[in-house]
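Complex shown without one protein chain; remaining protein chains in place.
Naming follows writing order (A and B), and every chain is counted from residue 1.
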Amino acid sequence: MLEMRKDIFADERADNLKEVGQPTQRQDMLGHVTGTSAYYDDHRFANLLHLKILRSPHAHARIRSIDDAAASRAPGVKRIIRAADVPVNLNTLLSLIQFGKDDEPSLATDVVRYKGEPILGVVATSERAAREALELVRISYDPLPAVFDVEEALKPGAVSVNPVYPKNTFEYHGKYDHQKLRFGAVEQAFAQADFVSEERYQMSPIEHAPTETNGSIAVPDTNGRFTVYTSTQALFFSLDTSAKINAMPSNQLHFIGGTVGGGFGGKVDTLTEPLAILAARLTGAPVRYRLSRHEEMQFGSPRGAERIYVKDGVMRDGRIVARQVRAYFDAGAYTRLSSYAVVKCVAHIPGPYTIPNVHADVFCVFTNRTPATAMRGFGVTALDFALECQMDKDAVAIGMDPLEFRLLNAYRDGDMKAHRREAKNCALIECAQVAAEKANWPLRDEFRKMSSKKDGGAERAGVADRTRMSTPAAPVRTGTSAPQRVTYERPAGSTSPPPIQSTPPATPPAGSTHGVRRFSSVFGTRRR
Amino acid sequence: MKTSIQFRLNDEEVATFADSGSNLLDVLREGIGDLSVKGGCWQGTCGTCTVLVDGMPRLSCVTLAESCEGKSIETVAGLRQGAKLHPLQTAFMERFAAQCGYCTPGMLMAAKALLDREPNPTRENVVDAICGNICRCTGYEPIIAAVLDAARAAPRRS
Partner (left out) sequence: MARHRGRGVATINYPIGMNLGGDPSQALVHSNPTGKFTVALSSIDLGQGMKSVTRQICAETLGIPVEDVYVDTADSDTGPHCMGSFASRGTHRVGNAVMAAAREARAVMMEAAAEELEVDPGDLETDGRGSIHVKGAPHRAISVRDVAIAAQFRQGKTISGRGIFLVPLSDVNPETGEMSPATCYAHACQIVDLEVDDETGEVTVLKMTSAYELGRAINPKLVEQQLVGGSWMGMSHALFETPEPYYPDTREGPRDFNEYLMPGPGDICPHDIVVLERPAPDGPFGAKGPGEMCANPSLPAIANAIYDAVGVRIDELPITPEKVLRALKVRGRPEAPPRVR
């Protein structure tokens, strides 16, 4: 059930609108329920050819030789596409906005850097013919040592994953292997804090798993142009990337999309269009390149995993006086968009709280794993998980209600954020108050009266003001004699917080082979 | 080796030639041209391609087309009667039970199989009926609500 609370912030809003705010039916709903919405694959072409890709079975290996003679003679095969056929076989997605160096080939040349990396394409009259031809390709590899753990990858002597970034880290500002955030003086604040804790958080990669897999169809059009039907989330992003890789003027490409079967970030990488266009150029025929579900799951870029260390300094009265974050983004073998997410993560530290001393180092790390990419909440989801779990632990440690602890530290209009911009248009406090009321989470009066508005408005006077930054970068006093502070006593009868147990790591069963039964023991059996 | 296949599709006789061993999904989309059926995994694990074969929900991507010879196939393309939407379609619209819309054709057919069999389903019946169909957008609640609405709206059979 959804309830609109129009009474809150009503003074900042005009509610005299006619169309905006109405529960109008979706423009595309009739198409959806009648099965007539046209996705990229709902366009039919005579003599459509199909592109399938041979992928590396190794996480890291040198390609010694490729023998595709038998494949090229297989029934239905029209063309083999090799790395040498790709006009510009090195790209990075964000080169369109001049961020980062070209580091990723469309088809691997001498070395493969993750399991599933594309090596060679077969264009055939059916997907089945293409798959059968791929079985005939013989590649000999020299396996190389691989690195999978972000912190292992940063150790001296670690295997170098990507020759463009030989130290396994993206380069920021031409000189640093990470993005820094410096605000106030954390060490001094930690020294004076009543309670200091450092915790480690580990995200899992996850799949976007849209019900429609990534794909595109490239069709030779009149006058040397190509029409491309695509599942992309970013039409010109994909068009310009395809033009660059194919060394074509962008106006030779006509991209059509816009109706997409889910994306969640997994359709930004332009995984299929460049090679579909290349195949159409080389064969003169329409070509479809559609990821199978297995490819989507294993080789389509996942949400990357982040490892985040959070160290907090907290006073007995509930103030967080210092927060230090060290985070590692697992980019996989190539940059894609992870370098961008690192900066977005840094901007988000220390979360929606006003903390006077903040220090962060966030790394974009290369490992021999499928390149990661954007996903719903990119750069922020992991940090929110780490920070909000940390907030809970902090609250337990000082014996305070976890929601009141958040309210006490919540950012408000006029507060200075760690990236040195004034907070405005805040509403965290109101969200917490409304959710608490709805869920019958008891809040004391002074917390129910708080406000996000500058200085809390008249009502906020009910709560003693918290120490806040008046000027950036000046460390805040941590002494309990800070003026206008409300202090919290441990609730009567509360005991000291239980020791925080770290989870013993889950490890693959020894000698396990791949199997669905194994999975049910990991996840629990799938329910309805 | 091409083989001829003939069946009823949404109450019309249709026939086509296909490679022996083709799945029903490919035959419907490529051979007959019914693009209302979507493919999601081609492995029989997501439900997106669900159609009805003689009234039973079937995953068309793992159904051998030749096994459908002479049978009656229903897809979402045949769900509405002329301009009039099926109660399920109306209910899906009213409940905003589709976002990207890609799972919707399969979801509707799975739900239709339920309502044809059980005109007064419980919530549990609905969950059972659609639990093989993956939706990545909606969180399922609006879909369950829509199927229950459709059951209430449909004319009762005696």
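Definition applied: contacts are C-beta pairs under 8 Å (C-beta built on N, C-alpha and C of every residue); 3 or more make two chains touch, one makes a residue touch a chain.
All values reported here derive from a predicted model rather than from experimental measurement.
Novice: Using the touch definition up top, pick the residue from A:Leu2, A:Ala46 or A:Ala84 that touches the left-out chain.
Specialist: Of the listed residues, the one touching the omitted chain is A:Leu2.
Novice: Which of A:Asp28, A:Asp42, A:Asp102 or A:Asp194 sits in contact with the chain that's absent?
Specialist: A:Asp28
Novice: Determine and list the chain B residues touching the chain excluded from the picture.
Specialist: 41, 43, 45-46, 96, 99-102, 126-127, 130-131, 134, 136-144
Quick note on the criterion: only the chains that are shown with their structure count from here on.
Novice: Distance between chain A and chain B based on Cα centroids, please, to the nearest Å.
Specialist: 34
Novice: For chain A, which residues count as touching chain B in their complex?
Specialist: Answer in residue numbers: 25-26, 28-39, 41-42, 44, 126, 209-213, 259-264, 292-294, 528.
Novice: Which positions of chain B touch chain A when the two form their complex?
Specialist: 19, 30, 33, 35-43, 45-46, 48, 75-77, 79-80, 85, 89, 92-93, 96, 98-105, 108, 127-128, 131, 134-137
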